[in-house]
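Could you have a look at this structure, given as C-alpha cells, before my questions?
The complex appears here minus one protein chain, its other protein chains still in place.
We just call them A, B and C in the order they show up, numbering each chain from 1.
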Amino acid sequence: MMLKNGRSGEFEIRTDLALEERESFPGDGGEVSGVSLREWREETSRVKLTEVKILDERGAKAMGKPCGTYLTLEADQLAEQDEDYHAEVSEELGRHIRNLIGQLMKAEMKEDRAMPEEPGNLKILAVGLGNASVTPDALGPKVISHLQVTRHLEQQYGNGFCRKRELPVLSGIVPGVMAQTGMETAEILKGVIRETRPDLVIAIDALAARSIRRLGTTIQLTDTGIHPGSGVGNHRHSLTRESLGIPVLAIGVPTVVGAAAIVHDTVNTMIQTLNSSMSTKGMGEFIRDMAPDEQYDLIRELLEPEFGGLYVTPPNIDEMVGRLSFTISEGIHEAVF
Amino acid sequence: MMLKNGRSGEFEIRTDLALEERESFPGDGGEVSGVSLREWREETSRVKLTEVKILDERGAKAMGKPCGTYLTLEADQLAEQDEDYHAEVSEELGRHIRNLIGQLMKAEMKEDRAMPEEPGNLKILAVGLGNASVTPDALGPKVISHLQVTRHLEQQYGNGFCRKRELPVLSGIVPGVMAQTGMETAEILKGVIRETRPDLVIAIDALAARSIRRLGTTIQLTDTGIHPGSGVGNHRHSLTRESLGIPVLAIGVPTVVGAAAIVHDTVNTMIQTLNSSMSTKGMGEFIRDMAPDEQYDLIRELLEPEFGGLYVTPPNIDEMVGRLSFTISEGIHEAVF
Amino acid sequence: MMLKNGRSGEFEIRTDLALEERESFPGDGGEVSGVSLREWREETSRVKLTEVKILDERGAKAMGKPCGTYLTLEADQLAEQDEDYHAEVSEELGRHIRNLIGQLMKAEMKEDRAMPEEPGNLKILAVGLGNASVTPDALGPKVISHLQVTRHLEQQYGNGFCRKRELPVLSGIVPGVMAQTGMETAEILKGVIRETRPDLVIAIDALAARSIRRLGTTIQLTDTGIHPGSGVGNHRHSLTRESLGIPVLAIGVPTVVGAAAIVHDTVNTMIQTLNSSMSTKGMGEFIRDMAPDEQYDLIRELLEPEFGGLYVTPPNIDEMVGRLSFTISEGIHEAVF
Partner (left out) sequence: MMLKNGRSGEFEIRTDLALEERESFPGDGGEVSGVSLREWREETSRVKLTEVKILDERGAKAMGKPCGTYLTLEADQLAEQDEDYHAEVSEELGRHIRNLIGQLMKAEMKEDRAMPEEPGNLKILAVGLGNASVTPDALGPKVISHLQVTRHLEQQYGNGFCRKRELPVLSGIVPGVMAQTGMETAEILKGVIRETRPDLVIAIDALAARSIRRLGTTIQLTDTGIHPGSGVGNHRHSLTRESLGIPVLAIGVPTVVGAAAIVHDTVNTMIQTLNSSMSTKGMGEFIRDMAPDEQYDLIRELLEPEFGGLYVTPPNIDEMVGRLSFTISEGIHEAVF
C-alpha cells in the first residue's frame, strides 16, 4: 500500500517545505502579505540558505502553515557520496540548529519559563519520527540510531556529570507510528517528557516535497514543531510547544514527492512554455485564464485516472537515507556538543 | 545517484513492457502491421492476459523490440498482501512458463538441436539479473534466493537422481552488475553455461514501465531474452539464444517508472481532456496537430528542467519486491517441478 | 564488543531460565525447599511443559529469582522451518498466555484494584525489549513489528469500538536500550503507561541460557516481570508490578549462551564421565569432593584466560529470530483476540 494522501476525494499538491509553498505564489519575486523572505549564502559556502518567516495570521493562512521561522539549507551535492561535502553541510547545519535553539531559549525566558542559561546545560530529547521499516520514512529513526546520547551518564555517574564536562543532557527516542503502536506519537512523547523532564525537543522527520530535485538535497529547520498532515506518514496530532509543553525544533528532509505534484508542475511548466512561444502563446494564456473551477477540473482529470495520492521516491533511497541520517546526526552533535 | 537513461541528450519515454509499447500507438483499437494482439482472461481467473506477438521486421521496428512472443499477466491485487491471491497468480504464472518452455523446446528441436523430450528432464539455469543492493533492482537476485535448486543432488547422488524423481536439473546464479563485477553479465553466463551445460536459461529482471499503476502488478514473459537498454539497470549486451547458445525465457516485473513517462502521460491525457470538452477542444487539437518537431520541442522543454532521466519507485518498494520475489519463485517451481 | 556480564570480577554461570536454574541443583530429582516443579505434556502435543513455582523467600534465595510462576515450553523443532509446527506452538503458547493473564487479573481483583471483568476488555501494552540493531537482542522489537495493534481504532472510531467487537485494546512500543536512548526503559514505560492507561504489560525479551540446545527452542512465560541483569542486554531497573503500577507478564526466549556456561557444563559432564568409568571414578570424585574454594578456583582458572563474560549465538541467528518473532506474535494474537 502506498502512502495515501490524508484528504481523499480532494487532490492536494502537498509540500512540507515552506520554501516551496512560498515559490508557488504567482509573481515569483512579489511580496506575500505576512510572509518575509530572505535568501543568502555564507561566505565560501556551497549551501544556499533561505529563510521564510510567517509573521501573522494572514501569512499563515496564505501559506497553510503556522507562524514561525522556516530556514532551508539547499545543498545539491548531498545526493552524492562526497564525505567532505557532507561534513561541510553538517557543520553549517549545526550552526543553524544552535542559533535556533538560542532563539527558542530566549523566547521561553521572555515568557518567564525556566530554562538553563547556557545551551551547554540544556536537556534535549531528540525524537526520530516515522516508520523505521519503510525506507523513505526511516530518516528520523536512523538519525536517532547515530546519536551519542548522554543522559544515562548523568544518572550513572551522578547529577552534574554532564554539566562539569559542558555536555548537554541528550536523550533520544523512536516513538514509532500509530499503525504499529496504537498510540498517538504525542501521547508517547507527553508521557516520556513528563517522566524525564527535557527542556527542548528536537524532532527529525522525513518530508514530502513538490519537486523531485529537492529529494535528499534540502534540509528544513523550523521552530514551529510538527503539524498534522506533515511528514511522510501523516501525524494526527501536533507536536508543538502547546501540545508537549516545551519548545519543539523540527528538522526535516524531503524523501518523497507526490505523483500529483509532478503532474501539477508539468501543467504549470506547460503553460509557461506555451506562453513563451509566439505560436502557442494564446493557448497558455487560455489555460491560465480559465475560471478557477475549470482549471481545477482540468488538473483533477489529469490526476485522477492514474495516481490519486501516490507518492514516489528515488530508486537509491536506501543509500540516500543512510547518508543523510549521518549528516543530520553529525549536525546535531555539532550544535550541542 | 539515480538510474540514468541510457541515451542522454535525447529523451525517451522508455518502457520494457511490449504491452505499453503497443498501447502507445495512436488509435488504440487499430492494427499495427507486423504485430498481433490478443487479450483474454482464463475462466474464473482474476488475472488479465495479453499476448503481443511481434511477427516480422516491420513489427519489430514499429515496436522497438525484437520478434517474438510477449505475454503479460496483469494482476492488480499483487500490490496487496493477500496470500491466496499471490498463490493464484503463482499457479497461473507457472502454467504460462511451462507453455513457453514447451514452445522453446519445440523450436529447438525443429532446428535439430538436442533437447530432452520431456520438460521434466530439462536442465535449467535460472539467472537473477540486477543489483541486489538497490531495492527496486533486487527482484532477480531475490527470486534466486527463494529457488529450490536440484543440480547438486544429481552430482551428489549420481546421474539420473533427478530423472528418476522427475525433477528438473535446476541451477541458479546471481551474476551481479557490471559496475560491481567489472564483467559483462553475458561473459559470466557464457562461462557458466559452457561449464555446466544447461538446456535453457530463465532470466528474471526488474523492468521500467511507463505507468505507475503497473509497478509491481504486471508480469511479462517473453521468449526473446534480455536486450541492451532493458531492465532497471541497463545491460550492454544481449542475453539471447544468439549470444548464449541456448534459449532464454525472460520474466520481468516493472518496479520503476521514469519521471519523464509521468510527464508524457500527463501531456497526453491533457490533450484528450482538452479535446473532450467543447470549450477547449480546439486547444487539444492544436497541440496534437503541431508539427512533430514542435511537439517534440514542447515535451522536451517540459521534461528537461526537472528530470532528465530520473526514475522513481513507490515508497513501499521493499515490501513489494519481497512479496513479488516469492510469487515468481513459486511460479517457477510450479512450472518445472 | 561482545555482551558483557554485569558483574565483572566474578564469574557467573548465568541463565535467565528458571528451568535451568532448577536443574542445576545437585540431586536432580530431589526437592528444593520453597520451589515446586511440575512437568507434563498436553495430549498429542509435541511441546514439553515445565512449571517452576517459587513459593517463598527461601525458594527465591535458592533460585536467585523472585517469587512467582515460571512456565517453560520446550519445543525442539522450533529450530526448524516447519510452518505447521510453529502454528501448533503459537496456539499452545496463546493458551498459556491467556491462562496467565487470567491469573494476573484475579490477583489484581483480590487486591481490589480495578480490572475489567472480561479478558476481552483488557487494555494491553506489549513492550518489545532489546536492541533492534543487534540480531540476537532484536526478538522483542521484531515481535512488536508483527503485532496487530487496535488501540488507535478505539480513538478513531470512538470508545467502545473494540469492546463491541470483543477486541482487546492493544498497543505496542519498542522503548530501545539505554545506550541508545539515554533513558531507563522503566522511565519510558512509566510515562507511556501514565498517559495511555493500559491494564497490563506483556514484555517480550531475548534471554541468556546455559545450554546451547535451548537457543531458540524454549519459551519462558512468567508473571514476575523483568529483573535487573536478566535479558540479553542487562536492564538496570525492574519492570514489575511494583515499578510500573500494573502487572507485567514476561515472555522470553534464549538467543545467547555464555561461553562460561559451555565450559561449566563441560566440567560437570567431565566429572560425571570420570565417575561412571571404574578406572577414572576416583578422579571425578576427587574433583567433586574438592573444597568449594578449590573448585571455584579451578573453574575460574578455566574460564578466565579465554572468555571473561563472552556470549555466543548460532550462525543462523537472523533466521531463528525472524521465525520466532512470528511464532510469538501469533501466540499473543491467539491469546487476546
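Brief remarks follow.
As a working rule, contacts are C-beta pairs under 8 Å (C-beta built on N, C-alpha and C of every residue); 3 or more make two chains touch, one makes a residue touch a chain.
Keep in mind it's a predicted model, so treat the numbers as computed, not measured.
Contacts of the undisplayed chain with visible chains (whole complex): B, C.
Here one chain is not drawn; of B:Leu17, B:Ile144, B:Leu221 or B:Leu249, the residue touching it is B:Ile144.
From the set B:Ser24, B:Ser45, B:Asn99 or B:Ser133, the residue in touch with the chain omitted from the display is B:Ser133, counting the whole complex.
With the whole complex as reference, residues 132-133, 144-145, 147, 149-153, 155, 169-176, 178-184, 187-188, 190-196 of chain B touch the missing chain. Against the chain not displayed here, chain C makes contact via residues 1-3, 79-80, 133-137, 211-213, 232, 256-257, 259, 262-263, 265-267, 269-270, 273-274, 279-280, 283, 286-287, 294, 298, 301-302, 305-307, 310-318.
What we mean here is this: only the chains that are shown with their structure count from here on.
Computed from the mean C-alpha positions, the centre of chain A lies at a distance of 38 Å from the centre of chain B. The centroid of the Cα atoms in chain A and the matching centroid in chain C are 41 Å apart. Touching two or more other chains at once is no residue of chain C.
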